[in-house]
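Heads up, one of the protein chains got dropped from this complex, but the rest are sitting where they should.
Letters A, B and C name the chains as they come in the text, with residue numbers starting at 1 for each one.
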Amino acid sequence: MQLPFIYEINIESTEMTLPQNNSLAIEATNLNIYYGTFRAVKDVSLKIPQNKVTALIGPSGCGKSTLIRSFNRMNELVPGSHLKGEILFRGENIYAQTVDPVEVRRKIGMVFQKPNPFPKSIYENVAWGAKLNGFKSELGYPNMDEWVEQCLRKAALWDEVKDKLDQSGLSLSGGQQQRLCIARTIAIQPEIILMDEPASALDPIATLKIEELMRELVEEYTIIVVTHNMHQAARVSDYTAFLTMDEDRSGVLVEYGQTNQIFTNPRDSRTEGYITGRYG
Amino acid sequence: MSKPKLKPLFIDNLKLRNANANRWKIFFQVSTYVGIIFLTLLLLNILNQTFGYVAISSKVDPDSLTKEGVSLEQLSKKELITIIQDNVSAGLLRQLQREMPLEEKSQSEVYDIVVEKVFESEVSATWTLADSLMNKVSIRAEAAEKYPKADLVFYSWVKPHLLSNPQSSNPLNAGVRTAIFGSLWIVLITVIVAFPIGVGSAIYLEEYASNTWFNRIIQTNINNLAGVPSIIYGMLGLAIFVRTLEPITSGAIFGSVDPTTANGRTILSAGLTLALLVLPLIIINAREAIKAVPDSIRQASYGVGATRWQTTWSHVIPGALRGILTGTILAISRAMGETAPLVVIGASTYIVFDPNNIFSKFTVLPIQIYQWTTRPQPEFRNLAAGAIIVLMLILLSMNAIAIYIRNKYRKY
Amino acid sequence: MNLKKKHRPGETFIQAFLYFCGIFSIFTTIGIVFEIGKEALLFFGSPGVSLWEFLTGTTWQPQVGEFGVLPLVTSTFITTFFAMLIAIPFGLAIAIYLSEYATIKVKNTIKPILEVLAGIPTVVYGYFALSFMTPILRSIFGADVVDIYNTASAGLVMGILILPLITSMSEDALSAVPRSLREAAVGLGATKLETAVKVVFPAAISGIAAAIIVGISRVVGETMIVALAAGAGPKFTFNPFEGAETMTGHIVRISGGDLSYDSIDYNSLFAIGILLFFITLGLNIISQRIVSRFREVGE
Partner (left out) sequence: MNPINTRETFDNQLSHLSQEVLSLGKMAEIAIRQSMQALQQADRGIARQSIRNDLEINKKRYALENNCVTLIATQQPMGRDVRFLTAILEIITELERIADYAKGVSKVTIRMSEKNSSITIMTHLQEMAEMGLSMLERSLEAFMRRDTESARSIPLDDDQVDHLYNQVAMELTNMVIKDPGTVQTAQYLMWAAHNLERLADRVTNICERVVYVNTGEMLEFDQMEDE
């Protein structure tokens, strides 16, 4: 009698593997971001893989929000901010002179810390950005109603709101509002979704719902998430980047790798200190 | 999911949208500059009217009276009096001496009498500053042709005389002294009445009043009063202070009746009317200031056993004083600029005597400006422009005081 | 230890004084309604005067007993219209520029300028209307078309007068729109214009509406500009280049002269006054309602 090995050993390997160059969503090289004379982010180089959830974690003020906002040029809205270095998106530097920031933001969508639906109906919230960006319904393509439904379904909100699409987006609960904001973002068909602490204003259950949604969306989109809650990063992400402040309070990248490696076997003592709660 | 997933179609419309955005941005920006231009135009217009060439014709040529090239202004009082005595009729001289002996008047007053009574100088024509600067030659020609006897001088309508002289029917001599005194008297009464009541009301509403329907009505009422047109306050003042309370406001029951008037159109009426007018402003500003005092300070005070009034007096009022004073000064400058209610309660327009008590008749600076502006003679309009500059300087310095107070006092 | 209530006569006295101050403003309102209303009632009680005629008559000639308030109302309406023609587009454009486009430095320069503009007494504006705006209108449209005293000039200058008011109230409303809403729009690929006009502006619409209504109320009650520039004598006309007296202009002109009390002329002023009071009060109440509803939604 031979021993039939019908059960395969398909447990993920724990070897540290960084994303390969051929499947990158965004690549930042030697990024320095300043607010006036203060350098908020210092010399960060980061390769973010496609169709994965990448989490940016670190203590408050480490520049993780600034970093994620630089990925779709939202940091430009802060007066006095400027940036050195490159951010490549599809091989093109999004900070090049010829690039239109509006177009960048359309391709790289963003979900914010506090749910911020427009004071319009649920339907309008989803349709607004799409309409703005030249959504056109033709034969073979969805019309707006279908598209709104599709986006709300993707955001796992359809069943909850399908009977009240004309009600205000503000009438929803916090967690629902945040999912509405996600639906609104995917309605403009971005390639990358940036999430800046998307669940920090939500209760634990709503938080878990958003995290679950991120796992589902990552099959179609690349997700980059900033979170001050490292447990959330651990639960939800494939890759984790840990940032901290150096002595002149600039944000620096300490360690970047697969999430399970970062959380079970960090290479850097600062990462270890942070994730075990023995920081500083 | 029942329906098949379809990918949407997006048309690239960015160029159009960006072009649109730029157009509107320019519109917004231009509008802002237009707003600033309005202000500039307003100020320039006033300056334009205040300075410029004036053709002055006199019955007696001033040059004939001056000796050895000494100009009239440089003459001593005594020499000027001699000129007057030599040149005016005996009746007029007596009249002048009756008002106040010439020797007791100041040099500039005597000078004015010389100009008015001896030369009988009159303004024949005026030109604007812009005209005077750009068309000097043609103005000279025009003046020489139309007013051959007149002197063409570059004239400033804002001059020391404007401040020191009382009202006069000759624009060259007319001044705003009585009007400024009138404004000061009235503002004094306004502050004495409105400040304690306004601050008291603010303290009541912020520190004492509970949220009952009655207190809510008081609050709504104050907000509404702040929006009532000033002319309505004038009518209220006319009906109550001038008519109903006439015995008091005319001073009749105090036996202090101004011989020139026997009605209630006095400084007291005007001051009380303006007090009602600025009361809501003082209350609203003071409430904001009191609100800004953090609650923790009140709690700390109560925590060491202070009563409500002790807390208010020792902590809340000092903390809010900055805002209260700033708000009050702004309210006063509003009162100084008000015209309509005082016209309605019947400010006298032609007064040459300074007001000397609260039962005097009065005029104020804005009314002077109003009256001069409505005169048909263009030179009075120039005079009004000069008075406007005086008024604006007073208001600006009050604002400067407000800013100084805002910066000086500590802030919570 | 004694925890019994103490008598504090000083406190009680002060409290009574503060309470008096608090209700003092009520006396003012009662005074306005009662005193002005009383005179107005005397007017309506006079022989040959009816409320209906007052509200619909097109001639105001107290000498011959014609008391139709419409000529005064229409000219008030025309001046208001011209004021809004200036104040709404420019006021809103400046407000949007300041809240959405301007850098902090520019904002800190322009706002004080607007405050200065707001602090100038209205009689100065009246002077400006008469000595600057009217000549300009006359040179544009011809001196034979535009009278020396005309409602258009007064209206346009009143527009400049309330420009700072509408701008600063609208700017407050626009600035109160949370930053997150702007970020949401920008994050969806909206241009600055689209963010400002399609997201921020609608979110602030009630505050802006309140600003406009307060502006209208201010213009309706404004006196000195119309008294100086709009002309004397009630005239039932819709031609903005003719002189016509507004409600406030009429009150200030008639009461400025020698007026004998208890005459029908005197009382008729109070009828106009009470009408003016209720119009502005109504506008103010509407604007306050809008603002308080706006606050509820905003929170």
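Going forward, a contact is a pair of C-beta atoms (placed from the backbone, for glycine too) under 8 Å apart; a residue touches a chain by one contact, two chains touch by 3 or more.
Computed from a predicted model, the values in this text were never measured in an experiment.
Participant: One chain isn't displayed here. Which of the visible ones does it touch?
Facilitator: A
Participant: Which candidate, A:Ile26, A:Leu67, A:Ala234 or A:Val254, sits in contact with the chain we can't see?
Facilitator: That would be A:Ala234, which touches the missing chain.
Participant: Of the residues A:Ile68, A:Ala130 or A:Ala156, I need the one that contacts the missing chain.
Facilitator: A:Ala156
Participant: Of the residues A:Asn32, A:Asn143, A:Ser168 or A:Asn260, I need the one that contacts the missing chain.
Facilitator: From the options A:Asn32, A:Asn143, A:Ser168 or A:Asn260, the contact with the absent chain belongs to A:Asn260.
Participant: For the chain left off this view, which of A:Ile57, A:Leu172, A:Leu213 or A:Val226 is in contact with it?
Facilitator: A:Leu213
Participant: For the chain that got dropped from the picture, name the residues of subunit A it touches.
Facilitator: 1-7, 9, 11-12, 14, 156-157, 159-160, 205, 208-209, 211-213, 215, 231, 234-235, 259-260, 263-264
One rule holds in what follows: only the chains that are shown with their structure count from here on.
Participant: So that we know how the chains sit together, what is the shape of their touch graph: line, ring, star, complete or other?
Facilitator: Per interface graph, the chains form a complete graph.
Participant: Would you indicate which pair of chains has the most C-beta pairs in contact?
Facilitator: Greatest number of C-beta pairs in contact occurs for B-C.
Participant: Hey, how far is the Cα centre of subunit A from the one of subunit B, in Å?
Facilitator: Averaging C-alpha atoms per chain gives centres 61 Å apart.
Participant: Please output the residue numbers of subunit A that touch at least 2 other chains, ranges allowed.
Facilitator: 102-103, 132-133, 188
Participant: Where in subunit B do residues touch two or more of the other chains?
Facilitator: In subunit B, residues 17-18 touch at least two other chains, as defined above.
Participant: So in the complex, the part of subunit C that touches subunit B is made up of which residues?
Facilitator: 8, 10-11, 14-15, 17-26, 28-29, 31-32, 35-36, 38-39, 89-90, 93-94, 96-98, 100-102, 110, 113-114, 116-117, 119-128, 130-132, 160, 163, 167, 191-194, 197, 214, 217-218, 220-224, 227-228, 248, 251-252, 255-256, 261, 269-270, 273, 276-277, 280-281, 283-285, 288
Participant: Could you list, by residue number, the parts of subunit C that touch subunit A in their complex?
Facilitator: My answer: residues 103-104, 178, 180-191, 194, 198-199, 202-203, 297.
Participant: Along subunit A, where are the residues that touch subunit C in the complex?
Facilitator: It comes out as residues 72, 74, 77, 79, 102-103, 105-106, 109-114, 116-120, 128-129, 132-133, 181, 184-185, 188.
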